[in-house]
Every structure is written in C-alpha cells, then in structure tokens.
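What you see is the complex with one protein chain gone and the rest in place.
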Amino acid sequence: MGFRMEALDRNLRRAEILLFGAVGILMIVSLYFVFKVVPSEVTMGVVQRIFYFHVPSAWVAFLGFFVVFLSSIVYLATRRLIWDTVAHAAAELGVLFCGIVLFTGPIWARPVWGTWWTWEARLTTTLVLEMVYVAYLVLRSQAENRDQAARLAAVVGIVGFLDVPIIYYSVQIWRGHHPIVFKSSGGQGLEPIMLKTFMLCMGTFTLFFLLLLALRVRLGILQDALAELKEHDSTAGA
Amino acid sequence: MGHSALLTVCAKDLRQELRTRESFTSAFFFSLLVQVVFSFAFDFQSIGLGFEDVGGGILWITLTFSSILSLQNSFLIEREKNCLAGLVLCPCDPSAVYLGKFLANSIFVLAVQALILPISTLLFGYDLLRVLPGLAMVVVVNAAGFSALGTLFAAISVRTRRSELLLPLLLLPAATPVVIWGVKATRLCLAGRDLGAYGYLVALSACFGAIFTVAGVLLFDYVMED
Amino acid sequence: MIPPREPDVKNLNYLFWAYTLIWVALAGYLLTLSIRLRAVTSQLRRLKSRLPGDER
Partner (left out) sequence: MSAAFLQVRDLDFRFGSRRILRGLSLTLHRGEALALFGANGAGKTTLLRLLATLLRPAAGDAELEGVSLFRRSERSRTRRRIGFLSHQSMLYERLSARQNLLFYARMYEVPDPARRCAELFRLVELEGREDDPVEEYSRGMQQRLALARALVHDPDLVLLDEPFSGLDPRAARRLGELLVDLAEKGKAVLFSSHDLEAGLSVARRVAILWGGRLAFEAGRDTLTLDSLARTYASVAGRIA
C-alpha cells in the first residue's frame, strides 16, 4: 500500500477512536433527553418523539449525497481513486440513512394520520432519492472494472445531486397543499428544551455519519490494497 | 465545426433506423400493447371516469417505456463493433456526439408518439383534435427533457455488463420530475383547459431538459472515455 | 409539565418500534463494517507475510 495511504489509514483510525467516544457519550445523552427530559408535543403525544431521530437521519442522508457530489467532482478532476472511495462510502451511508427515514416515517404517520404512507413532499423526495442512489450503487456493481466504475459513478453522483432540488420542487407541486406539520412544528413551534434536544440529536447523527464514513473509507482503502496485493501475487507467481 | 458533427451523428442514426427500423417497431408495438392493456383495464363506462382523469397516466407510461427502448437501442448499435471507440477517436467535441444522439432519440420517440396518439383516440374515444396543439407541445417538451437525461444515462449503462437492467433503474427515479409535470400537464390539457392552466408545467419540463442537456454536454466526455 | 398518560400509551409501541429499528439499522451496519474490516485486514496481513521479498 502506498506511503500516503498508510498515513491516511492511521489518521482515519485515530479519528475513528475519537468519534466513537464522542458518539457513544452523545448518543446516551440524546436518548436521555429525548425520553426523559423533553415534554411530549401537545397534539401528537409521545409518538412525536420519533421526530428527534427521523429528521436528523434525513439531514445526514442529504449530507451523504452532498459528499458524493463533491468527491465525484474532485475525482473527475484529479483522478485519484481515494476520492472515488469516499464517494462510494458516502453513497452507501446516504442510502442507509434514507432507509431509516423511509421506515421511521410511516411508523410515525400511522398513529398520527392513520395511514402508513403519506405522499408528503419530504418523504416522497426521500423515496425517489433512495431509488436514485440505489441505482448508483447498482451501477458500481455492474461496471467492468474499478476505473470505469469510478468514472461512471462520478457522473451519476454529480447528475443525481443536481436532481435533488428539482425532485423536491416537482413533488412539492404535485402534492400542492402546504406540507403536513412535520418539520415546521420542529422549527418555530418548539419550546426551547425541544429545540436543544433536536440540535443535540442533529449533532450526534452528524458525528455518527462521520464515524461510519471514516470506517467505510478505511475499508475501501484496505480493499483496494488487498486487490493490488492479490494482483501482484498472481502476476509475480505467473 | 461543432454543428456539422452533431448533424452527421444524428443523420447516421436516422439512416440506420430507416434501414433497420429496429427501435421504431419495438417501441411502437410496445406502446400499442400498453394502450391495449389499459383499455382492457379501464372500462370507462362502468367506472364512470372520463379518459381525462386516466389519460395522463396511460400516455405517460407509454411514452416513458417506449423512449427507454429507443434510448437503449441508440447506444447498443454503437457497442456492436466497438463503434463507440470510433466515435471517441473523431476530432469533434464529444458533446457534439451527445447532442446528435439526443436529437436522434427525441425524433424517434416523437415519431412513435405521432403514431400512437391517433390510435389511442380510437382505443379510448377522446377527441384528440380538440386537444392536439396543447398535447403535442406537452409531449414534445417532456419527451425532449426525458431524452436529454436518458441519452447520458444510456451512454453510461451501455458500457456496463447489464445495460438493459441499468438504464431504467438509473433513468426512471431521476426523471421523476418530468413524469410528474408531464402527467399533470397532460391531464389538464385533456380536460380541455387552455395553455394558461398548464403552461408553467411545460416551462418547468423545458428547464429540466435544459439543465440536463448542459450537464450532458459537460459530462459526456468523461462517459465516452474508455 | 407532566405529559398526559392515557392517549400516549397506545402510541408508545410505535415509538418503541421506531427507535428499535433505527438502532438495529445503525448498530447492524456498524457491526458489518467492523466484521468486513477485520476480514480484510487479516487477509492483508496473511498476503503480506507471503510476499516478504518485494514489499512495495
């Protein structure tokens, strides 16, 4: 493995330990706040507490897609595979957190609106984005070799992200009426304690995202190194 | 220098299609099949719905999937004898190849629609002539928007192992905006509303097409590189 | 401000399921990552030991 890669690997490992500690503590504090400290929202009752993890998941998924977008551009400019590894890791996390949003959404909607699925603008956008980035991951698996996968995925990573605001806007038009009181109650209507808890959860999830990203990127680097060694092994032997 | 390569590529695709008529026949019969199946499914008299309510969906499913067939074919013909490499080696700007293919694909899709729409009036008994000018514009703008993104994704998926699987998977979610605006505009148009009612939707689809044509022009070079 | 008890109780299981599933997803992913990481590092170590000479 190249010298620079080993340095990166060491830094990632150091970052992981720090993040692991921070996320561990923050997660416990968040859970304590969400279940013990913060009062229930008056209209929806206790089930509204799903909000404190649901919305941060959506934010982190969106952050993941943004990281894919940036690292795809940098990869196309510099052609260094490390950026492609970052894009791949971020896309995988984006899909994971979108999945979390997509199944906590209905669980929240069921008791409050009586239906599992509501074509609410944000939830629908998340569904469409999940499909776009699952297609991104399928593209990677279908590519013939690593360089082609990186190049084609980078193009889809860029085009996919350009599509995000357009999808949201088109879904907004389709659903027409004002979005159901999902997030807006979180914004203005929240009491200070609720807002603090919400911010706490956002911070926790962002750190959690960074932890998972570091782990997944390191995995990508090691996989590349392994492939190189195997290749070397086979040609040296031949 | 640019437009000559664009027209040459487009002319070549049209000439090849005229000679083989592969993508036209497959797209046309697929669309016909979809329309026939829908006319089985919706017996308008009994369910009390006019065609206006459902027509948008029917026309759009036909348009979407038949364009995927012709987008797929437009790059499969290049893959056969590695003509993709032949195109890459040309001194022209790769975006000229993209725009040439985009133009050819849009023409194929619209040719299929031009034949399917009259047939759908027979199957579903709505008055096409009354809505024709508006509907034609909606179909043209949305087909172009769909092909703009579709041409880029077709060029991407043809290079991978399973391009037939990958193109719909990549294109359909990403093209959701065009489908949503297209269906909504078609329904308003079929309901006899004037341009004022659905003009903004056609404008939005046009923006979608413009954005992804520019993206295609800028990114096509990276896709075609071996 | 003590939250009213009765209307919440039946929704409690939804809350429970939501958080459980979030945890299963996150912890599960973390687990698979660490397993895959351990597998790759051990394979790397084994392969490296087999090619002592031309270590690049």
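Each chain carries a letter (A, B and C) given by its place in the written order, and its residues are counted from 1.
The criterion applied here is as follows: a residue touches a chain if its C-beta (ideal position, glycine included) is under 8 Å from a C-beta of that chain, and two chains touch if they have at least 3 such contacts.
Please read these numbers as outputs of a predicted model, since none were measured by experiment.
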item: Which displayed chains the hidden chain touches across the whole complex; value: A, B
item: Touch with the omitted chain, as defined above, among B:G86, B:G125 or B:G192; value: B:G86
item: Contact set of chain B toward the excluded chain (per top definition); value: 1, 4-5, 8-9, 12, 15-16, 19-20, 77, 80-83, 85-93, 225-226
item: In chain A, positions touching the absent partner; value: 79, 145-147, 224, 227-228, 230-232, 235
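Definition applied: only the chains that are shown with their structure count from here on.
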item: Most distant chain from chain C by Cα centroid; value: B
item: Inter-centroid spacing, chain C versus chain A (mean Cα positions, whole Å); value: 14
item: Centre-to-centre distance between chain B and chain A (centres being mean Cα positions), rounded to whole Å; value: 32
item: CA centroid of chain B to CA centroid of chain C, Å; value: 43
item: Shared-contact residues (touching 2 or more other chains) in chain B; value: none
item: Touch list for chain A against partner chain B, complex; value: 76, 128-129, 131-132, 134-136, 138-139, 142-144, 148, 151-152, 154-156, 158-160, 162-163, 166-167, 169-171, 173-174
item: Contact footprint of chain A on chain B as seen in their complex; value: 149, 152-153, 156-157, 159-162, 165-166, 169-170, 172-174, 176-177, 180-181, 184, 201, 204, 208, 211-212, 215, 219, 222-223, 225
item: Chain C residues touching chain A - in the complex, by the definition given at the top; value: 1, 3-4, 7-8, 10-12, 14-15, 17-19, 21-22, 25-26, 29-30, 33-34, 36-37, 40-41, 43-44, 47-48, 50-51, 54, 56
